[in-house]
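Selected chains from the complex are presented in situ; the others are not included.
Letters A and B name the chains as they come in the text, with residue numbers starting at 1 for each one.
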Amino acid sequence: MTAKKTALVISAHAADFVWRAGGAIALHQKKGYDITVVCLSYGERGESAKLWKTPGNTLESVKAARRNEAEAAARALGVHDIQFFDLGDYPLEIGRDAKFRLVDVIRKVQPTFMMSHSFYDPYNTDHAYATKIALECRMIAQAWGHNPGQKVLGAPQLYLFEPHQTEQMGWKPDVFLDVTEVWDKKIAAVQCMEGQEHLWKYYVNVAENRANHFKRNSGGQAGGRDARYAEGFQSVFPRTVDEL
Amino acid sequence: MTAKKTALVISAHAADFVWRAGGAIALHQKKGYDITVVCLSYGERGESAKLWKTPGNTLESVKAARRNEAEAAARALGVHDIQFFDLGDYPLEIGRDAKFRLVDVIRKVQPTFMMSHSFYDPYNTDHAYATKIALECRMIAQAWGHNPGQKVLGAPQLYLFEPHQTEQMGWKPDVFLDVTEVWDKKIAAVQCMEGQEHLWKYYVNVAENRANHFKRNSGGQAGGRDARYAEGFQSVFPRTVDEL
């Protein structure tokens, strides 16, 4: 009996997994993966400008609103499980307990692959910090001496999903994923992010242009496979294969 | 009816394809690919020290000897076709005619993937030059206006095979290929290179250690798949996939 395929998406703020990996999530759910999303924070302080411009909001009401949006988006994508660590944002701070909590999730999920942010982001230090912690927790989850008796982690790929202003982040995609067949789910999820409506069109443009890159790299003018929407990812680790 | 899978290996000197891609060649031949190898030169001036230390050799006799070795190695690997462009080495020089000859080969082979050297090599400028030309010819082969009517090239991956002193070349493998099942063929091919016996042990060590990397990246201490011999490659272009 083979194990169920799973994946784990580590999102610094509540909405990041939607813009940056919504297509990958919906597609892999459709293929039978169970995808778990961990939102380290709600993005309540730094990524909720529209709410804060509305009178009467408080930290708690903003967090609740962001959580609702994220949960709705997760449902639209068919996410198996979404967890909110509520660690605060701007800045995100992850102590020893939170790391071990994340390790627990990693070990329970036993992901085939993991996802997180780019290595560098001068606009948003929470993003690169989340990835730094993702790598640290991946390492801890591999340690036989951490909670001995638990099943240790293997060596899942860590994909870095697309940041805003890719070139400023030094992010370089090495794999394009055709998400055309689940695009309706991604767009539905995107539209759950009511507080960031200014980004909807932006990420539609991104997906269309990544589809151009998909086509270009799958054959170009000589018969590249058509794709209308795609997402790009940067791999951290080498692949191991039996055929190139 | 699907087209036959093919690959094209562009080797600056006669022996490069053996040390650096012999396992990949034998493995893909076994899987039904037709592999074509183009040796741009025989390595007659710069990579035949042992022969030159033997009295009586001339440029022609050295080239003949190197050709014999390369052909024997190609046979050992099951290479479909090996071609010698005889363009000279140290320095390798590739003019317009030679480029178009290489384009002809590329178009005829219609490779699923191509292979060549690292982007940078301060020890051996022929190596990086071969890769520069490989990219240029890949581009020409894609041009609808080059020999109109011929089938143009799609967008094959270009893999950079392992250079000597990898770190000095800035080469970083992103894929490891398990070549255990064809190791006997690679070692047979390596042993055809009588003029460079000092490198046999070196490349056995490389293959063993790359197998360790294969294992580490396929699961590590938590059940990484065993491999006794592997080869590493660096991809130039992004992949296009339907599942991560």
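By our rule, contacts are C-beta pairs under 8 Å (C-beta built on N, C-alpha and C of every residue); 3 or more make two chains touch, one makes a residue touch a chain.
From a predicted model like this one, the values you see are computed outputs, not experimental measurements.
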Oligomeric copy total, full assembly; chains in place: 2: 6
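To be clear about the criterion, only the chains that are shown with their structure count from here on.
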Computed distance of Cα centres, chain B from chain A, in Å: 37
Chain A - residues contacting chain B, complex: 7, 24, 27-28, 31, 113, 142, 144, 151-155, 157, 159, 173-178, 213-214, 216-225, 227, 232-233, 235, 237-244
